[in-house]
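Okay, handing you the structure first.
The complex appears here without one of its protein chains, the remainder shown in place.
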Amino acid sequence: MWTKIIAAAASVGVMTAFAAHAQTVKIAYIDPLSGPFANVGDQGLKHFEYMANKINEAGGIAGGKKVEIIGLDNKVDAKESLIQFQKAVDQGARFILQGNGSSVAAALVDAVNKHNRRNPDQRVLFLNYAAVDPVFTNDGCSYWHFRFDADADMKMEALTNWLAEQKAIKNVYIIGQDYSFGKAVAAAARSMIAKKRPDVKIVGDELHPLGKVKDFSPYVAKMRAAGTDLVITGNWGPDMSLLVKAAADANFNVPILTYYGGGLGAPTAMGSSAVDRVKQITEFHENVEGAPAALMDDFEKKTSYDLYYWRAKTLMEMLKAAADKAGSTDATAVAAALSGLEHKTELGTVTMRTDNHQLLQPLFISTLSDKVARTVEGTTLGFKTDYRIEADATRTPTTCKMERPS
Amino acid sequence: MTAIDRALPAMRPVGVRSSPLAAVAPWLLGAAILLALPFVFPSRTGFTIMNAIGINVVFALSYNMLLGQGGMLSFGHAVWFGLGGFAAMHMMVAIDKLALPVPVFLLPLVGFAAGLLAGAVLGWPICRRAGTPFAMITLGIGELIAAAGLMFVTVFGGEEGIKGDRVVGPMLFGLDLGPQGGVYWFIAFWVFAAALAMWAFTRTPLGRLSLAVRDNPDRVPFIGYDPQRVRYLVFMVASGFAGLAGGMAAVNYEILTPQIFGALTSGNVLLMAFIGGLGAFYGPILGAVLIVLMQSMLSDYTEGWQLYVGLLFMGLVMFAPGGLASMVEGGARAVRRGDWRERAPAWASGALAFAVLAAGIVLLVELAFRAHGGGALRLAGLTLRPGDAMGWIIGIALVSLGAGLLRLLTRRGHDGDTARPA
Amino acid sequence: MEVVVFSLLNGLLYGLLLFMLSSGLTLIFSMMGVLNFAHASFYMLGAYLAYAMGGQIGFWPALFLAPVLVGVAGALVERYGLRPVHANGHVAELLFTFGLAYLIEEIVKLFWGKQPVPYRVPDVLSQPIFTLFETTYPAFRVFMMVVALLMFGVLWLLLKRTRAGLMIQAALTHPHMVGHLGHNVPLIFMTVFGIGCALAGLAGVIGGAILVTEPGMAHSLGPIVFVVVVVGGMGSLTGAFVASLLIGMLQTFAIAVGASIGDLLRLVGIPVAPHGELTGITLAQIAPMLPFLLLVLILIFRPRGLMGARET
């Protein structure tokens, strides 16, 4: 251990030496690689490493440059992320990948903005693959930030499109974690339901502290008492698994619409209690029509994860397309090429909006089922599609006033 | 229960007769190190890490004011760090918005004032108890403030926190706070100033009395002082310095989130102070350096860094409660006594045994981590796979060899490097 | 009505789970003065061991074996870890358990990975046992309540009716006296620590199945267990029982009521804006924080706890 510390200390000094090598394009992946969320971070890292390999095997980007993913552990901490960001820049990375935690994303957007202003010769792009707070493509938008996941509002837009057709649903109960994302989901649900289904009553709108509730039975009792037909929740992790388990225990059989029902470990934790109960809204699941089976098989074999982040593939392919188009891997050039870029994937055409740098892609509402072709996490469960929302239908108005480099 | 334990290393009695030079020398050395560091680690990473270390040095020193000096074990020190930080951050935003003629350089003072004030208000009920009840109250307050941090969005900015820009307001000393290197001088100045102030505090009558309260709180009332009052005042000052560290963090990171109030921050500062050593003033400095390096650099090499921190902590609790500083002290004592030559072989063999043990543990842990994610461990041309027995056998052999050697050495009664200070 | 009945049931269930978890810590804390930070980690170990063994030997043998193993692990920790540290005082012991909690979590991750494990109850127990207002109540929840109540009963009888129990009782209220009676204090400490951990392990076997078995489960419950022990009072099993139920009910009803702080203030005649930042906070939102508020208030105003025999 001591030698490692010394080595680490020494490397602080020599790190700049690595910076200049431009034959490989370094992409820093700043997400939790230790601590409670390490599994999620590792899953993402494996996706990007796999996709980077694919690109390298096919000849690299911008005229044969190889891409390399550097994993940096931020412990889902905003301050630590900024430290890792500085390290990433030092190691020559000009592209930053991050997704877990809106607080981290907010810190990174801000850090990238300041960095690019203060160091115009070392500009950096932030490629956000999962932080879905709408603010990043609205009031807090940045020219240097590109988001490849649909934000909370867009997903709600899609969900309410589906809800508009479900005439049997009259009473909706919203429950979420008491932080920005939970609040954003609740706010979006309220306004969009009022618009698209004014007859639907919101019978409950509840926030609970993040990760503190052990038994959701009291909430389920309230839901039942309120005559709920549909539960909408942005909960993830144990907060979602526990909610679903409590509902199953109470034999409370209404659909629970989630954002993260298929998140890593969730199907395992929820188990059969979630079957035909939990729905999710995502850009992908393994039983989606058109999903490339060979790729999924190969991915599972090489990484021991299921393919979950389809957008990792989209992101890397679009990065390559943009770099090829610009003929350069310079951040400023790539940003200009990426803005407004259209790209074809197996699931349809996707577009990077120029006005707020948000990717538009088809979304799917799916239900966890035990009667599907491809299952997840070694369980007998998998998702089956209920509803497809076309990319263009997910477009939401934006308040973004982007400052573009002159 | 109320009396804090007496066997944890206390602050070394400060020699009253020490010569002026001996008192000034460590500070000159410290200043020299602070001046030299930027030339040794001139990279962006170097500055970033050193800045993080600087903030944590002040934070850990303020924690040691509580635990090492006042005998108060707190599980909620992050509260004052965070409140000080947010106060400074709001000030920074105000400087920008209202064009106040306040230099950003002085923001740590705002943090200090906020920490002091918060410590004065909340400390009043907290300090009515000592010992374990005190520890439990700080735990409760820490949880409550952490929860409140997420609830009051206008004050703490919700999950995404509050952002600021440090390149606003008038410049002081012509220092541009834009680049990381500029921030380094800001951090270095405050580390030096805060450390000096905290050291001076230990020398004041209140500082001496806080040692007395830590040592034997039951006797203090019978020499005319109210121990509760002493604790309260020390608590306030320690909160103030934690707030100062928070103010430094606000300037360095330009963003603060309510995460800062979390149990993780409070736990980390305890680890830093303890691993470095509560018994010497400079102990927490060592701890802060080590923990920040492990957290931000070691994590590049292994996902098991937390396990190593945990093992290091447990090892010190069990075998060297004086922390790293006690080893330094042991060495310094031997040099003063002039018998370090006789002891050197024992130290060397102890260090060797420890290295063997540590190597074995690291090997086993790294193999175990790879057992889940796959992949092999590559070391000096040797490839070990978690699936093969080879690596495990080597690991276990190293651990048993190291443990056996250590046992043998301690049996022989060597005053090795793990000995506690008298 | 429906909500009240279910809140009662749920509060009772959660309270009993807390009691199972904290009864062992009450014993340990009262007797040895060690506020064991790692207590919830033994709870987690219980859940993981039951999951691991359940796959091999089935749930029922694991229900007994896992707590025993956890108890042995606890006794070993006391003998080879805590006892050497004991000489350095309570703070050192507290720090030891603090580090231990950290280590156990890392070790659990090392063995079972970082994701939740699919630990389930046997089918017999997952059937609904009765239906009330159209809501089914699963057998496993009733089973857990029965186990918790049995645990309380057996512990109470052991403490009140057996020689060993009386001795432990004496030690709970007058720990320094036991040595004078010529008993082997270290052995008693080791046994009590082991039994306390075994009780936590049993809570884990059951709680892990009701809740989620994942590496963060100890961390999220740890502080609450302290609250129970401190609020219940030193040396009082009944106190821990009452405090557990109190906290269970408090949290459950705070969720069920759902009124905001502003509502409450207006109820007592203080007119405030209903949706201000402070007044808009609902009881449900702060429900999980209530135990900590209780902890702080109790420590400040009634340090002996609800039923404690002496001050903590």
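Letters are used for the chains, namely A, B and C, taken in the order the chains are written, and counting of residues starts over at 1 for each.
The rule we apply is simple: contacts are C-beta pairs under 8 Å (C-beta built on N, C-alpha and C of every residue); 3 or more make two chains touch, one makes a residue touch a chain.
Note that contacts and distances are computed from a predicted model.
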item: Protein name, per the UniProt record, of whichever chain is missing from view ("ABC transporter ATP-binding protein", "Multisubunit sodium/proton antiporter, MrpB subunit", "Cytochrome c oxidase, subunit I" or "NADH-quinone oxidoreductase subunit N"); value: "ABC transporter ATP-binding protein"
item: Chains on display which the left-out chain touches in the complete complex; value: B
item: Option from B:Arg219, B:Arg337 or B:Arg407 whose C-beta touches the chain left out; value: B:Arg219
item: Contact partner of the left-out chain, one of B:Val237, B:Val289, B:Ala358 or B:Leu398; value: B:Val237
item: Residue in contact with the excluded chain [from B:Ala60, B:Leu109 or B:Leu211]; value: B:Leu211
item: For subunit B, the residues touching the chain missing from this view; value: 6, 10-11, 13, 15-17, 200-201, 203-209, 211-212, 215-216, 218-226, 229-230, 233, 237, 422
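Here is the rule we go by: only the chains that are shown with their structure count from here on.
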item: Farthest chain (mean CA position) relative to subunit B; value: A
item: Gap in Å, rounded to a whole number, between the CA centres of subunit C and subunit B; value: 31
item: Whole-Å separation of chain centres (CA-atom averages), subunit A against subunit B; value: 35
item: Subunit B, residues touching no fewer than two other chains; value: 147, 151, 304, 306
item: Multi-partner residues of subunit A (at least 2 other chains); value: 38, 42, 178, 209, 212
item: Residues on subunit C engaged by subunit A in the complex (per definition of touch); value: 2-3, 6-7, 9-11, 13-14, 17, 109, 113-118, 120, 128, 131, 133-138, 140-141, 210-212, 214-217, 219-221, 251-252, 255-256, 258, 282, 284-289
item: Touching residues (chain side subunit B, partner subunit C) in the complex; value: 1, 4-8, 67, 71, 73, 125, 128-129, 131-133, 135-137, 139-141, 143-144, 147, 151-154, 263, 267, 270, 274, 304, 306-307, 309-311, 313-314, 317-318, 321, 365, 368-369, 372
item: In the complex with subunit C, residue positions of subunit A that touch it; value: 36, 38-39, 42, 178, 206-209, 211-215, 217-219, 221-222, 224-225, 238, 241-242, 245, 249-252, 264-265, 268-269, 271, 379
